[in-house]
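Everything below concerns the one structure shown next.
Removed: one protein chain of the complex. Kept in place: all other protein chains.
Note that the chains are named A, B and C in the order they appear, and that numbering of residues resets to 1 at the start of each chain.
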Amino acid sequence: MTTQPAAVVRSTRRRPPATLLVGAALVLLVVLAALVSFIWTPYNPEQAFPADRLQGSSAAHLMGTDRYGRDVFSGILYGARITLLVGLVAVGIALLVGTPLGILAGMRGGAVEEVSMRAADILLAFPALLVAIMFGAVFGASTTTAMLAIGIGSIPGFARVARSGTLQVMSTEYVLAAKASSQSAFRIARRHVLPNIAGMVVVQCSVSFAIAVLAEAALSFLGLGTPPPVPSWGRMLQESQQFLGTYPMLAVWPGLAIAVAVLGFNLLGDGLRDKFDPKLNGGR
Amino acid sequence: MARLSDTAPVHGGPDEPLLRVESLTVSTQDRPLVSDFNLTMSRGERIGLIGESGSGKSMTTTALMGLLPEGVTATGSIKLAGHDLDLVGAPDQQLRRIRGNDMTMVFQEPLTALNPLMKVGPQVAEIMLKHRTASSRAAASAKAVELLAGVKLPDPAEAAKAYPHQLSGGQRQRVMLAMALANDPALLLCDEPTTALDVTVQRQVLDLILESVQQRGTGLLFITHDLSVVANICDRVLVMNNGQVVEEGTTVDVFSRPQHPYTRGLLAASDLDATDADGRLFTVASAGGYTPPAPDHLVDEVPAAAVHTPGTGAKTTETEAPAPTTPATGPAEPAGAVVVGPETTAPATTTLDAGAPVISVKDLVRTYQRQRTSLFGKRTEVPALRGISFDVAAGQRFGVVGESGSGKSTLLRILAGLDQPTSGSVRVAGNEVAGAKEHELAELRRQLQIVFQDPMGSLNPRMRVQDIIAEPLLAPGQKVDSARQRKLVAEMLAAVGLPADSADRFPHQFSGGQRQRISIARALICQPRVLVADEPVSALDVSVRAQVLNLLSDLVDEYQLTLVFVSHDLGVVRYICDNVVVMNRGQIVESGSTEQIYEAPRHDYTRTLVNSSMSLRAELAAREAALSG
Amino acid sequence: GSTASGEAAKDSVTVALTGEPVNLDFTTTAGAAIPQALMSNVYEGLVEIDQEGNIQPLLAESWELSEDRKTYTFKLREGATFSNGEPFTAEDVKFSIERVQSDEWVSSLKSKMDVVDSVNVLSDTEVEVVLKQPSNAWLFDMGTLVGAMFDPSGVEDLANTAIGTGPYTIEAWNRGQSIELAARDDYWGEAPGVETATLRYFADAVATTNALQSGDVDVVYNMQAPELLSSFEGDDKYQVLEGTSNGEIVLSMNNQEAPFDDVRVRQAVMHAIDRQAVVDTAWNGYGTVVGGPVPPTDPYYEDLNDVYPYDPAKARELLKEAGAENLDITFTVPTRPYATAVSEIVVSQLAEVGINAKIESAEFPAVWLDQVFTKHDYQMSVVLAVESRDVLAMFNNPDYYLGYDNSKIKDAAAEADAADEAGYAEGMKDVVRTIVDDAAANTLFIFPNIVVADANVTGIPANSVTEALDLTNIGWK
Partner (left out) sequence: MAIRLLVNLARFAVTYVAATVLVFLFMRAIPGDPAQIALGVNATPELLAQTRAEFGTDRPLIVQYFDWALGLPMGDFGTSYVTRQDISPLVLDRVQVSLILVVLAMIVALLIAVPFGTLAAVKHRSPGGILVSGASQLGVAVPNFLAGILLVVVFAVGLGWFPANGWTAPAEDFGDFLSRVALPVLALASVQGAILTRYVRSAVMEVMSEDYLRTARAKGLGKMEALLKHGLRNASIPVLTVTSVQLAALIIGAVVIERVFVIPGLGSMLLDAVGNRDLLTVQSVVMVLVAITLIINLVVDVLYTVLDPRIRKAS
């Protein structure tokens, strides 16, 4: 037995990166807002008080009121639910369908790849808007149909990102090594491909989250998303468009809320990405 | 710009040492990797750096270059003649002018050290363009081809247009070397530059290094595990262990009168002719009973052809390996591929089914299409295997030696079912590999494991060592619970000489040799019937090498493991294998029992090969002779 | 387009509009966009409706009505020509009217011509139209698009070429962007104040005012974002005109389906909604609250706000009476800005009286037409009814989507139409009052026609009485 370098210090848990902490904190804020809205909001966020319309911030209305005299703060709290729901479900759909599809395509090649990637192409060419219109028209527009349409529309992005990453991973020698030890394709996908494309997929998730939240806003505006009077941040922002010159705060609050949520998820995504890259933080 | 060459340097007199390193310490946040390293090197001096794998050799040289990985820092002082500044902590701005020009380095792992998306020619040319040592882009390209020819790359003009992954391991290593020599540096740092080279090419490359070093007064710091190489080219030796220099002196002194027990151990382990009481190779731990070679009474043992004096070696080897002229055993006569009966060389256990060979290769051809270099350019064909045939019987230890780029790795990949032959047939343990579908190979893979040539590339950077090694246990059909997995992994780690806590670390945190051991551990954990190993010990220090070779021997004996062993180190092959085939340019030029091949080589190429191999004793003797003569 | 405002003697004007025509053929394609661009500008009728809603002569210099109020004799203007050079004659009148009755016209508005029995050419400049029964509405309708005068040789490709007697011809149509109208030099009447008038189309209201502010357009007509007006109102560089339109924002209730088949429930809705608050919040206070489905420019208009004052207590009472407390209903809202804006406040006010309305959006027009209009599959909806004098179209037809039982007004309406002008107005007032009493639908407010323009532009029609945007008089100070 040779002598070994004295003490190879045991891997100690190091403090998670700052981005991760800040991201988690922001996401927590949004989650909290959503949770709080279930038990308490200062006012009924759907109730209009025409007499109190377009007020600035005050003790009674922390963030003022909108054109219908609804309390903006209540709307922001309540809207967190919709935002989280739409973002997570849409991204979830795309992630759960697109990523395996892309990995499958990248690993199997041949007919499987051909069919799944062409399908993704068609889907990509198929405007999410059109899907949303169809769902809206057939099932009646709602948060659910919007979520579905956005989710479906985001699938090709995930599929392509996953596939291109998979192609690169599959050309490495450690995959050869795994094949040589008779690992099933599934296991190679899970243990080799997935961890090595995770960085890109996480970024894709956080970007898609942002896109989903904003797309819900756009769909709501076109009448294809969350129907009024249920407040969603996106629609609050859209509705404030006309007031940019006169009551800019109406745009600032939902804008800020969206920014916080998106920023939170992005930072969380970046943080996770960096955390899971062993080379970047000494692997501890 | 101060360029150091054979002419007078800009600063300081000729007495000023070329390199002065004082109390260099390299450490991560939680432990030192190298402590208190001191070195003074004068112009033209050739210093060898040897030591255990993971002892900090690479870290030391990387620190000299100022290129330590993230999270690793250096303190102390490094002074290079002609530059006033201390290289430790010098601004990158300044170091940039030194790196690649006054000081160059050949990195340890050639696969990952080359940009995979750039053709190698331009990668070599770049270093000249960067330091304006070539007048134009065209001149640089032309010079690059010249340099590639200089490092004995066959068809250098074509090779310059290849991407790294299209070259064999040894070829890539030579590309690195060409790069390092391009600007005639004042100081050349070589981190195991010849591990992947076969002996003939190694000889040529060493001569090339020696030649340029001697002509230009270049200082050379040479890391290697091969003590005979050190004896051959170095004036002085530093022995490192555990991050510290434990012994230092002239080559002859250190090797013939080692002071430190570790040095003694190294010498013992490197001596493949010496075994301990149990008939096993010495390791550092068991080196107690070993007597180092005393050169004076060994001179007469040296075969004449193996005596090399620095600078003359090139003449003894042919620059171009001879084209196969009716080899003794050629592709035309597959039957001639000798199946050496187990009885002739079989190790202790002889309960072998001598009937069916475990591996049977017939007329194997593999031709690579080298990708079109431009979208519309034409493809070139690279015949990696040109029709080879041989059989391997169960329990046999089958060696494959041969020139770098002769198709050894390709052969192994095909044996493992990881690549498909262009034509021919390969049967392994009763399974036909050629044309087999992925699922049809499952059975093969249960029985066969492979150790890859490039250790880093074959380890998933995102998996912990525990999971990497345990991977084969997860293959379908295996049922091993996680507690048992941990236990088996721990056993394997011990068997290949890695500390138990390695299991929780990631591959990039290991030295080159340590990585190789990880991949060996992975291959052996599920006790395969057949192990194909591609240069499994070339990156290992001699002690670990001895340990691994002992391990392999044990396994072969215990489990009737059939071993296919590729190595350029004839000594190792001779030690471990009972049968050998010699490959050259995609063909088997000779095959037979080890003794037969080594003692009475019939083919020209085999002769060159045998003659080019160095042994520590011979080298030391030559050095003594040169000194006294 | 125009260059920097304030320049003297400009010969072009650019008007920003929302909603581009899909083609130029209003004889087969519904929608207000086509007549908005073409009527009065390219096509003209025998009569026109002025800004106060009165019928004025146009291609007919004058007309006479027979004693039995069934025969109109028009005396046509001499010297009027079509833009293809053909003179305008009595034959064209006959051709045009009969064409409405033929299969060539597939617009649903063709029914307005059903009352015509025959058209007789008396001379080149005299034509006689015989009605099946007296009708006040008919002559008014002749001032709208069904009364447009065509040339027999100019109807080949109505979808892409428009040939009329109006002051402009279509010079260019940049699909997706603009229609350029060029003034005719052979127009029979007074030439417009500009050489070209460009209609630029915008999908978004905010973009129209941006374009006005950056000088790309001179007039924003029928502005759809009243909240943006505040930045123009105090500014001398701009004029803001708040005209009325003949569009009513109608909160419709399906009269044939529970719970709105009960008049008390409908009346409760009438009391529950503070219409002024609706205008204030949804449309920034622009728009006229009239309490009935008749705009002020109609001859039979009267203020009916007193019938159902805002009175949530009363509403609750009525609901209780009807046994419809804590009512759950579905509110089908078309995807239009006005509808969304209105629906939010309406839902809130309904909630206060215990009606829980769940909003369901319906894509407009496709899904809304299909679901609400054709299949009557709805409980409550809201829509802007833009047709002029459309009370009877909406309420005098039990098969209409409102499902109002017209037995009480059917005869009165026919009588009024046949009466003389005074009798017409009085009769219709009675009809309207009956409709309102029955709470057949809740007319929330009359849609405003808001115009923002460069202060120097003159001759902008502030009121939108018919679909036409009449650019005959437009010009620069």
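By definition in this document, a residue touches a chain if its C-beta (ideal position, glycine included) is under 8 Å from a C-beta of that chain, and two chains touch if they have at least 3 such contacts.
What you see is a predicted model; the values in this text were computed from it and never measured.
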By the document's own contact criterion, which visible chains does the hidden chain reach in the full complex? A, B, C
Which one, C:Leu65, C:Ala137, C:Val206 or C:Ala412, makes contact with the chain that was left out? C:Val206
Of the residues B:Leu24, B:Met41 or B:Leu114, I need the one that contacts the missing chain. B:Leu114
Give me the subunit A residues in contact with the hidden chain, please. 19, 109, 114, 117-118, 121-122, 124-130, 133-134, 137-138, 153, 156-157, 160-161, 163-165, 167-168, 171, 199-200, 203-204, 206-207, 210, 214, 217-218, 234, 237-238, 241, 244-245, 251, 255, 258-259, 261-263, 266-267, 270, 273-274, 277, 279-280
Logged for subunit B, residues touching the omitted partner chain are 62, 65, 67, 69-70, 92-93, 96-101, 104-105, 107, 109, 112-118, 126-127, 130-131, 163, 165-166, 176, 179, 369, 371, 375, 456, 508
So that we can see where the missing chain sits, which residues of subunit C does it touch? 1, 20, 22-23, 25, 28-31, 103, 106-109, 111, 157, 159-160, 174-177, 200-204, 206-207, 210-211, 213-216, 363-367, 369-371, 373-374, 387, 393
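Here, only the chains that are shown with their structure count from here on.
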Please state whether A-B or A-C has more C-beta contact pairs across its interface. A-B
Distance in whole angstrom between the CA centres of subunit B and subunit C is 89
Let me have the rounded angstrom distance from the C-alpha centre of subunit A over to the C-alpha centre of subunit C, please. 45
Note which residues of subunit C are touching subunit A in the complex, please. 205-206, 225, 227-228, 230-231, 274, 277, 280-282, 284, 333-335, 340-341, 343-345, 347-349, 351, 359-364, 366-367
Using the touch definition from the top, list the residues of subunit A that touch subunit C in their complex. 46-48, 50-51, 53, 67-69, 133, 136-137, 140-141, 222-224, 227-229, 241-243, 245-246
Using the touch definition from the top, list the residues of subunit B that touch subunit A in their complex. 28-31, 33, 52, 54-55, 70-71, 241-243, 262, 265, 283-285, 413, 416-418, 438, 441-442, 445-446, 448-450, 452, 454, 457-463, 467, 471-472, 474-476, 494, 497-499, 501-502, 504-506, 508-509, 519, 522, 526, 543-544, 547
